[in-house]
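As you look at this complex, bear in mind that one protein chain is not there, while each of the others sits in place.
The first chain written gets the first letter, and so on, giving A and B; residue counts start at 1 in each chain.
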Amino acid sequence: MSDAFLELHGVTLRYGRSIAVDALDLSVGAGELVALLGPSGCGKTTTMRAVAGLLKPTSGQIRIGGQDVTRVPPNKRDVGLMFQSYALFPHLSVFENVAFGLRLRRLGEAEIAERAAAALASVGLAGTEGRLPRELSGGQQQRVALARALVVRPRLLLLDEPLSNLDARLRLEMRTEIARLQRELGLPMIYVTHDQVEALALAHRIIVMRGGRIEQDGAPAEIYERPRNAFVARFVGFETILPATSLPGAPRGATAAFGWRPHHVQVGAGPYEGRVLGASYLGEAVEYLIESDFGPIKAEAPADLPRHGPGDPVRFDLPLSRAVALEAEPAPGGA
Amino acid sequence: MTMRPWAIAALVAVLLFLLGPFLIIVGAGLSAGETLTFPPEGLSLRWVWAVLQVDTLRHAFAISFSLAVLSTLGALALGIPAAYALERLDPPGAGAIRALVTAPLVVPGIVVGLALLRYFVIPLGIGIRPALLMSHTALLVPYTVRVVAASLRNLRVDIEEAAILLGASPLTAFVSVVMPNIRNGIVAAFILSFITSFNQVPVSLFLAGPGVSTLPIEMLARIDFTYDPSIAALSALLALLSIAIVFVAERLLGLSRYV
Partner (left out) sequence: MIAAPRLRGLLLMAPAGAFVALAFLLPLAILLSGSFQAEDGQLGVQRYVQFFADPLNREVFLRTLRIGFLVTLASVILGYVAALAIVDLDPGSRGRVIGLVTLPIMISPVARTYAWIVLLGRTGLVNSVAHEFGFTDAPLRLLYTEPAVFLGLLQLLLPLIILPLVSALENVPRDAVPAARMLGAGWWTIFVRILLPLSREGLGVGGVLVFTGAITAYITPAMLGGAKVLMLETLLYQRVNVTDDIATATVITALLVAMSVVAKALLNRIARGRPLGRGRAR
């Protein structure tokens, strides 16, 4: 990992007796966009705040650009953070919000004006300089927050659930925008989210966390197609997960369990029998919840196949050829 | 809603009970007559002008005013950092210090003055003015802490963090981002503290001394041998001043939220 730009070595954060982040090792390469993915309480936000310097690790080391910054205060780290709630200064105009960091760097008035204007233009907000944050829409506030974080040219940008307060259309637009800026600036970013779709769409690499530890670290396709264990698999949509021992004819060995996405389950034919608990019409497909000897099975079948109603007996198959093989989960670290 | 009519009537009665005395004071103070009566014997400002000419009262007003300003500033200087620490920094022993700085609210003022006089002012030979200033400042700290803490509670924490990550020191972040956004709370604390100090009697009672008396104490001292409307005129003047300040403050920042 010699070319890593950001490195965390054995970073631990403790609050009293509970451990929020547990001996975490993590690296982000120069120009890389890494997503920290996990449910709330998994330690992803704590990790990000430790990188920003807002929280101090109980133990471990954080290096940015080869320099140990573990003891460097947050205002000297040169790390940008875009807050989930935007955290715009309510008493300052859009221009002054963006100029805030530039003024602290004691730049000349002309340069401040020029760079702030350029930053606002780059997020498509030229002309809003004189307004107050509360006079802008949520999406516009978000862009101001992005411009404010980028205008000081940080060496690393952290994004905390940046899209969670936006509606679906704006979310897509903003995602595209972040990806474009990241490409153009070549800026390393850490993107914290609980939404696998965002992580898959944006990140070069995804780190799935739980209980302050890393469950899996890999490229989006790898995480999505080859989740390592049941936790990661559930997170990326393998809704049916069965222990290997419960399946007749399944190979043994390192595989602890198998997982299927709903559309991998074959409905209407197969060796197993169950009963339909519920059926939801989703347009292109129908989603079934099937009661079986394995427990409840979530399945999805194209809508043009014969339908099954609640209470109907139904045959189904869990094809091993389409299943993902999962390792045993490590003992949960306090999640 | 069968209870509405009598509820409104009762409310009006309570308001009349609370506010009636001002109308009486204003009426009596604006009397044109020679003696203290209500209803007044014709209206005039003669007693208002008369009372403004009394040197001891003017002197006492100056002392009360400067005492109120200085003790308020002192209490804000002590209270703002304390409120910030209590709300944001989770200091060790916060509960104890919170109890300590709010203690002056629950102890009888006259006792505070007496204790300070016997065991601090006399042994150390402290002058009357510094003694008054000290006692009033201690008395006001709970108010400033409480009001500033309340407005800090309503302010997002992340804007401070945002400022710090943009390169601001904690102090710069406080001055440039926190202060402007809790300005209303600070102004409310100032007004509340000023009025509390200006109207304060019990704490000052033992501490005030020859030649250095506050306005309310000077007024108390004169009541027993004043039979003309001059004290009423002064009371009316003070009441109207307070009402004006409160009215403006209420309009600007909703003062009653902080009481």
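Keep this in mind: a contact is a pair of C-beta atoms (placed from the backbone, for glycine too) under 8 Å apart; a residue touches a chain by one contact, two chains touch by 3 or more.
In this text, all values refer to a predicted model and were calculated from it rather than measured experimentally.
Within the complete assembly, residues 1-4, 7-8, 10-11, 14-15, 17-22, 24-25, 28, 35-39, 77-79, 81-82, 84-86, 88-94, 97, 100-101, 103-104, 106-112, 114-116, 118-120, 134-135, 137-139, 141, 145, 170, 195, 198-199, 201-202, 205-206, 216, 219-220, 223, 231-232, 234-236, 238-239, 242-243, 245-246, 250, 255-256, 259 of chain B touch the chain that is not shown.
The rule is short, and it goes like this: only the chains that are shown with their structure count from here on.
Chain A and chain B, compared by their mean Cα positions, are separated by 53 Å. Those residues of chain A that touch chain B in the shared complex are 52-54, 74-81, 83, 85, 87-91, 100-101, 104-105, 148-149, 152. Chain B makes touch with chain A in their complex at residues 156, 158-159, 161-170, 172, 176-177, 180-181.
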